[in-house]
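Note that one protein chain is taken out, while the other chains of the complex remain in position.
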Amino acid sequence: MSPAPTPSFEPPRPLHAAFGWLVFGFFIFTQAYAVLTSPADAMMGHLQKIMYVHVPSAWVEFAAVGVVLFGSLYFLWKEDERADLLAASSAEVGAVFCGLTLVQGMIWGRPTWGVWWTWDARLTSTLVLFLILVGYLALRSFVEDPHRRGQWSAVVGIIGAINVPIVWMSVKWWRTMHQIQSNPRSLSPEYLRGLLLNLAAFTLLTAWFIWRRYEAARYERAAEHVSQAAALGGIDG
Amino acid sequence: MANGMIENGGIAYVVAAYVITWVVLGALLAHAVGSARRARAEYDQAVKGGYRT
Amino acid sequence: MVGLLGHNGCGKSTFLRIVATLLKASAGDCFVYGANVKSDGDVVRHHVGFFSHVPGLYDDLSARENLAFAATMLGFPEADIDAALERVGLTHVAHERVRGFSAGMQRRLSLARLILQRPRLLLLDEPYNNLDVAGIALMNGFIRELNAAGGAAVVVLHDLVPAQGVLDRTVTIRDGRVHTPTAADLRHGGDSPQAITLPVGAAGIS
Partner (left out) sequence: MAFRDDVRRIRAIVWKDLTTERRSKAGFSAVAALGVTILVLFGLALGPDGKALQSAAAGALWLAILFASVLAFNRSYQVELDGGALEALLLYPGSRWAIFAGKLIANLLFVLAMLVIVVAVGIVLFAVRVPAEWAALLGIMMLGVVGIVSLGTFYAAMSSRSRAREVLLPLLLYPMLIPVLLASMEATKAFLLGDLLNASGAWVQMLSLFDVIFLVATFLGFEYVIEV
């Protein structure tokens, strides 16, 4: 009467290769489409085109944090290690996009505002989010025991995700106090289609990245389990 | 943010932003595919070794 | 009292730590007086006394202060600390800091903590280490007293000699399996080496 096998020790069902090709094909198409079809903006000229990588990066970074939050909560609730591995993969991909968003924002800010950096609420909270994700990943790399690592990083992930809106709120308020206003501009419809297409492409791409990293993590855990079982006298039921 | 302040419509900045994005995404792609493949191979190795004992 | 034997690293201490709620088993269930160690940890901790291989004392508190702290934490603030100190023979150093104590004195102080607690299930991890002959006698006396009062004890041992007279039977863990003359009493709970089901009844390991 052996208990149900722990799902995280099973090897994952790998994603079909065609999905990756489709996602990348779509991504290249949407990027080319948006860049080639969008007219130069009256105010910003071609700079506006940065939007097609910047806004989707920012969106998927927050979506990735959402997945971290979900995975962490689910792990604490059900103690399913797969949720922990999913959260970790998502944090990693999220950190990459977070860094990308920052760099793109700076490249856009330099010609627009004349400075590489401004303590704007969005920029600042993205930077803080990046630091929180780095901290999360550092914690994971410093803890070996899988159960402890899962539990600790789940809690850190949840509280980190809670902190994101709080940081945003406090920085926004901080700037209001110092009477610095950001001026948001509404988007004209001729740019909207390219942006929406890229948002979709980035979302799919991120999902694919996270899934691939998740697969790798599952294989690693399964391999660990197999060699552990082998060391204790072979695999049986 | 005055009109016409940006030379060439800021092409150089646009190119820089896209190049950086694609390079980073390319690196992430290589990392994701490579790590999944390596982990897969490691797992297969462990299974083979595990049954032999 | 049941002795738990086995090679180094076979999971004896791990087993005790799972029963004591310090570790969570990756598979299988464990019940102490009907309470699940995974889900009802607090109930289990009321029943279980764990004598670990580390003293678990505060170096900068005196022997008496350490026991007073333990008594409050155990929920017995009115416990007779002086009697416990007397019994383990540490009355003369009651007000000295634990930092200056020898390993054997620290073990005695840890024993005094168990005496305050009087647990129903005693878990002992190599309890005779660093104890002199008198200390061993103290330990065995306490175990016998608990047994007589209806308590049970599980002890991890590498040497059976000091436990003679208090040990009812032994269980050996080998290759993640339980080998015992009373195998019917111990159900093997899964493919994990840590997953052993030991149903513990009121009068000992049933």
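In this document, chain identifiers A, B and C correspond to the written order of the chains, with residue numbering beginning at 1 in each.
As a convention for this text, a contact is a pair of C-beta atoms (placed from the backbone, for glycine too) under 8 Å apart; a residue touches a chain by one contact, two chains touch by 3 or more.
These numbers come from a predicted model, not from an experiment.
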{"item": "Omitted chain - touching chains that are shown", "value": "A, C"}
{"item": "Contact partner of the left-out chain, one of C:Asp29, C:Glu65, C:Asp80 or C:Glu126", "value": "C:Glu65"}
{"item": "Residue among A:Arg122, A:His147 or A:Arg193 touching the omitted chain", "value": "A:His147"}
{"item": "Selected residue (touches chain absent from view) among A:Val55, A:Val155 or A:Ala200", "value": "A:Val155"}
{"item": "Residues of subunit C (touch criterion as defined above) contacting the omitted chain", "value": "20-22, 24, 41-42, 45-46, 48, 50, 52, 54-61, 65, 69-70, 72-75, 77, 97, 106, 113"}
{"item": "Interface with the undisplayed chain - residues on subunit A", "value": "76, 128, 131-132, 134-135, 138-139, 142-143, 145, 147-148, 151-152, 154-156, 158-160, 162-163, 166-167, 169-171, 173-174, 177"}
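Rule of thumb we're sticking to: only the chains that are shown with their structure count from here on.
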{"item": "Chain at the geometric heart of the assembly (C-alpha centres)", "value": "A"}
{"item": "Approximate Å spacing (C-alpha centroids) for the pair subunit B, subunit C", "value": "53"}
{"item": "Distance between the centres, which are taken as Cα means, of subunit B and subunit A, whole angstrom", "value": "13"}
{"item": "Distance between the centres, which are taken as Cα means, of subunit C and subunit A, whole angstrom", "value": "47"}
{"item": "Junction residues of subunit B, two or more chains touched", "value": "none"}
{"item": "Multi-chain contact sites of subunit A, meaning residues that touch two or more partners", "value": "229, 233"}
{"item": "Subunit B-touching residues of subunit A, taken from the complex the two chains share", "value": "11, 14, 24, 31, 35, 40, 42-47, 49-50, 53-54, 57, 93, 96, 99-100, 103-104, 107-108, 110-113, 205, 208-209, 212-213, 215-220, 222-224, 226-227, 229-230, 233-235"}
{"item": "In the complex, subunit B residues that touch subunit A", "value": "1, 3, 5-6, 8-11, 13-14, 16-18, 20-21, 24-25, 28-29, 32-33, 35-36, 38-40, 42-43, 45-47, 49-51, 53"}
